[in-house]
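For this depiction, one protein chain was excluded, whereas all remaining protein chains were kept in their positions.
== subunit A ==
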Amino acid sequence: MASLSSSFWNTASREAMKSGVFIAKLYCFLHVTTNYLGFMAYAYGPSMIPTLHPSGNVLLAERISKRYQKPSRGDIVVIRSPENPNKTPIKRVVGIEGDCISFVIDPVKSDESETIVVPKGHVFVQGDYTHNSRDSRNFGPVPYGLIQGRVLWRVWPFQDFGPLGPTPT
């Protein structure tokens, strides 16, 4: 009896180890995919109306292009907020380094506008719905290092399944 139960625990622990190793490998594979290839993001809030629905969208973002080229005007990017590193807002790039940007500081309050030159290594991001968006008009141009990825595609809601990109101006 004793030898039967010990061999049961032997096989049980071996199976558990195999599953553990499999889960560890799966975790590593998922980490490399989401950090180096692309990731899914859930976006909600009013700042990107009409491009994104305020009640929620599931987006597909890629991390490949930010390694090899600078962001271009019109890209929708996921950034790490300069005001709170735990938040990752989604905004559109309206100016790249060297651009001279004129913007209305707060369209809700007044028509007062300001003009800045985007410094080297930074981008100026702005939400499409400027009346309700915290973006570079509030926290200034964002360094490239804070860009997490470029949004390519909307997966949900299914009625709007399709590519997301620069709006034709």
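Everything below uses one rule, namely that a residue touches a chain if its C-beta (ideal position, glycine included) is under 8 Å from a C-beta of that chain, and two chains touch if they have at least 3 such contacts; residues count from 1.
Here, contacts and distances are computed from a predicted model.
According to UniProt, the chain absent from the figure is "Mitochondrial inner membrane protease subunit 2", selected among "SWIM-type zinc finger 7 associated protein 1", "Auxin-responsive protein", "Macrophage erythroblast attacher" or "Mitochondrial inner membrane protease subunit 2". Of the listed positions A:20, A:56, A:98 or A:119, the one in contact with the omitted chain in the full complex is A:119.
Only one residue from A:12, A:28 or A:105 touches the chain missing from this view: A:28. Residues 24-25, 27-29, 31-32, 35-36, 80-86, 119-122, 142-146 are the ones on subunit A that touch the missing chain.
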